[in-house]
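One structure, pasted below without further comment.
The complex is shown incomplete by one protein chain, all other protein chains being positioned as in the whole.
When the chains are written out, they are named A and B in that same order, and each has its own residue count from 1.
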Amino acid sequence: MYGRRASQLLKDFSANEPGQISAFDTENFDQVIKECDAHHLELQALMRKIQEEGLDIQTTRNADHYGAVIHHLALIRNKRCLMAYVYNRAEIIQSLRWKVGPVLPQEVQEKVSYSEEEYFKNHSAALESYMSEAELDLTVDMVPPKDPYIKVRVLDDIGDVFLSDQSPNLARHSIHFLRRTDAEQFISQGLMEELPS
Amino acid sequence: MARYFDIDDIIMEDELISVVYQVGANGVGLLDPGAERNCVEQGAKVELPFWLAHELHMRQAVVVSAPPCFNQKTRKEIQADAAFVDLRSRCPYFYEFGCKVAPLIGDRTIGSFLLYAFTGRYKEVLSKAHSSAFITTSKYLTLLTKEETQLYEAARSSMTAFKKWRVGGPRFERASILRKRKPTD
């Protein structure tokens, strides 16, 4: 059936947990691109046939015309699936800027295409130039604030850092009382965890 | 098309629907498994995905028949015990698909049937989401359409958020995209 492989791409995509992506499915993606070319060839052949029979391409409604229509529809259906595949992956990738910062983590980098990686960089840069013009860092304060300070445990050796009000040594397993906005990104990157205070 | 990139919308349009060709079409033999030549004959009865059937219907090239999930049998079952009819196996996008199909087959009763089915099932979805443990509802969940599952998830997550808010405790979490870190080495 026409368009079957293309929609399979999307079914595989939506089988992931929301917000997760799997490796870019180059094999099936390229196959669908090939299908598009095949539809286009068939479409052109049928159009040529109509013209060769001396019929008007605009008004003819014979079996060749309807065949051409079906190939055209299958092509734009495939296009929609391919576009949606790339677009919805891009939405997940761009959302990572808020969650893990300006560098893609290794486990995500393995799964994205070259163009996706470049998109992430460009989009992050766009966001950063907005934030610098607005003179506000929008990547902190993702959760409504309660207390100015929270208790955290360090999960990985981070070392000496300069924070807004102190410069602690963040050794693994050490426990600190940090400004919420300072701790937020460490937690989201998996380098710290919040403890009940 | 306001929902051009919407994955649910695209997957739903893959639902098969049975049509009768009013015209012939050349070069598309793949569409009719019974065809002898590489074409579809006028009068051929074929199952097509909705995205194709819909466009051909608009060009008056096919006549669409009502999908089985909206037939009398399903309607009777819904009337008897709406909440526990297995709609997912009939059509995972029962409601959205119904809305899209209704104008094609000119059946005005589909709208009120969908509404009846939805209101009949809604209460059960919510009460399951709010009260029961996940383990006891897993079987019930297999009966739900995609739309109802989303509703169930929404109700569940707002309940979880409410409980979490009441109890307090950590509110910051690691980004879910990251692998679990090994505690040692």
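Annotations for the structure displayed:
Criterion: a contact is a pair of C-beta atoms (placed from the backbone, for glycine too) under 8 Å apart; a residue touches a chain by one contact, two chains touch by 3 or more.
The working rule: contacts and distances are computed from a predicted model.
Of the names listed as "DNA replication complex GINS protein SLD5", "Mitochondrial distribution and morphology protein 10", "Checkpoint protein" or "DNA polymerase delta subunit 2", the one that matches the UniProt record for the absent chain is "DNA replication complex GINS protein SLD5". Among A:1, A:103 or A:127, the one in contact with the hidden chain is A:127.
In the complete complex, the residue from A:50, A:140 or A:158 that touches the missing chain is A:140.
Among A:90, A:103, A:163 or A:195, only A:90 touches the chain that is left out of the view. Although one chain is not displayed, its contacts with subunit B can still be listed: residues 1-6.
Interface with the hidden chain, as seen from subunit A, comprises residues 33, 36-37, 40, 72, 75-76, 79-80, 82-83, 86-87, 90-91, 94, 98, 113, 115-116, 118-119, 122-123, 126-127, 129-130, 133-138, 140-141, 144-148, 180.
We adopt the following convention: only the chains that are shown with their structure count from here on.
Between subunit A and subunit B, the centres computed from C-alpha atoms are 24 Å apart. Those residues of subunit A that touch subunit B in the shared complex are 1-3, 7, 10-11, 13-14, 17, 19-20, 42, 45-46, 61-64, 66-71, 73-74, 77, 80-81, 83-84, 87-88, 96, 99-100, 105, 107-108, 143, 146, 150, 155-156, 183-184, 187-190, 193-196.
For subunit B in complex with subunit A, the touching residues are 4-8, 10-11, 14, 23-28, 30-31, 39, 49, 51-52, 55-56, 59, 61, 168-179, 181, 183.
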